[in-house]
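Every protein chain of the complex appears in place save one, which is left out.
Up next, subunit A:
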Amino acid sequence: MGAAGSKLEKALGDQFPEGERYFGLENFGNTCYCNSVLQALYFCVPFREQLLEYYSSHKIGADAEDNLLTCLSDLFTQINSQKKKTGVIAPKRFVQRLKKQNELFRSYMHQDAHEFLNFLLNELVDILEKEDQAAKKEGETSSPSEKTVNGPKNPQANGIQKEPLVTWVHKNFQGILTNETRCLRCETVTARDEAFFDLSLDIEQNSSITSCLKNFSSTETLNAEDKFFCDKCCSLQEAQKRMKIKKPPHILVIHLKRFKYIEQLGRYKKLSYRVVFPLELKLSNTVEDADSEYSLFAVVVHVGSGPNHGHYVSLVKSHNHWLFFDDENVEMIDESAVQTFFGSAQEYSSNTDHGYILFYESLGANKS
């Protein structure tokens, strides 16, 4: 382990970024789904900075009860404050807390990295909202307002409505989709907004992310069994529906639906399709022509031919170098090596390392 670390240091030489730490994460028995996502999140710099700040401003003591937020901020702070530049860290506290919190992740079975990411981000939001509420309770009760709270769950069990809090998790990851439905009879367009932390895209063989995004936003006709209830016509009508991105997120997380339920087989199957992803991306399926450019900074890769077993690794871009994280091991790779994770053009191929979750960061080109 130490030798591997020094090898990476040697490879980077005096180009080793100042203050940066490249640490592998120990695997506690099938926790690679967790490790791969944690590495991607750690190298999501604005997110990391928030967690480090959270740690230092909250002075997490031994008395306070652990939650995933404190455990994550503790882990990130631990990595960040290592004396050595490279090495291995055991995310023990975090994994213990995760298993305690959610029985889904308690077993030693192979887990889905995307499910974990989704769970983690929503959990962090819940904790931040609770904290905010606790802080507000000391003051006054907030005025009720009607608006959907983002994320799948509303943590407020006591029914108290509150202003939706825009946490730093939202600021980093949240985008807003608008679901436009146009009634083909009265031409009325109904738009419904939906917040998201990541986009789950259907994939096709020999396609690109650009093309998958295009399909995601393509117009779909609702007819026959699947008609739309138009409020204006007060009846079921044929309609056209499309999803567009109303507010692009700062960190765009794209999840490729590589695990598909095959009805004939009665089980999930992994799609090894070749889906190319560029290192720079623009979203053209936005409501307004945003033209803001994104840059790829992390890829969670699923290794293996089936959905119920395999391994997760991650590719991370840090200070213009690409790194390969495989649990304890960290290696430097060439930028061009990213393309070996696109998938395979044939169904049966020895190549089973496929890009699964892509992390793009907006270059913030808010052109004026």
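Points to keep in mind about this one:
Definition applied: a contact is a pair of C-beta atoms (placed from the backbone, for glycine too) under 8 Å apart; a residue touches a chain by one contact, two chains touch by 3 or more; residues count from 1.
Here is the rule we go by: contacts and distances are computed from a predicted model.
Only one chain is not pictured, and the protein name UniProt records for it, out of "MSF1-domain-containing protein", "Putative catabolite repression protein creC isoform X2", "Vacuolar protein sorting-associated protein 35" or "E2 ubiquitin-conjugating enzyme", is "Putative catabolite repression protein creC isoform X2". Residue A:Val287 is the one among A:Leu104, A:Cys233 or A:Val287 that touches the chain missing from this view.
Here one chain is not drawn; of A:Ser6, A:Asn80 or A:Ser208, the residue touching it is A:Ser208. Note that of A:Ser56, A:Ser107 or A:Ser349, the residue touching the chain absent from this view is A:Ser349.
The missing chain, though absent from the display, is touched by one residue of A:Leu104, A:Leu165 or A:Leu279; that residue is A:Leu279. Contact residues of subunit A toward the unshown chain are 204, 206-208, 210-211, 274, 276, 278-282, 284, 287-289, 291, 293, 334-337, 339-340, 344-346, 349-351, 367-368.
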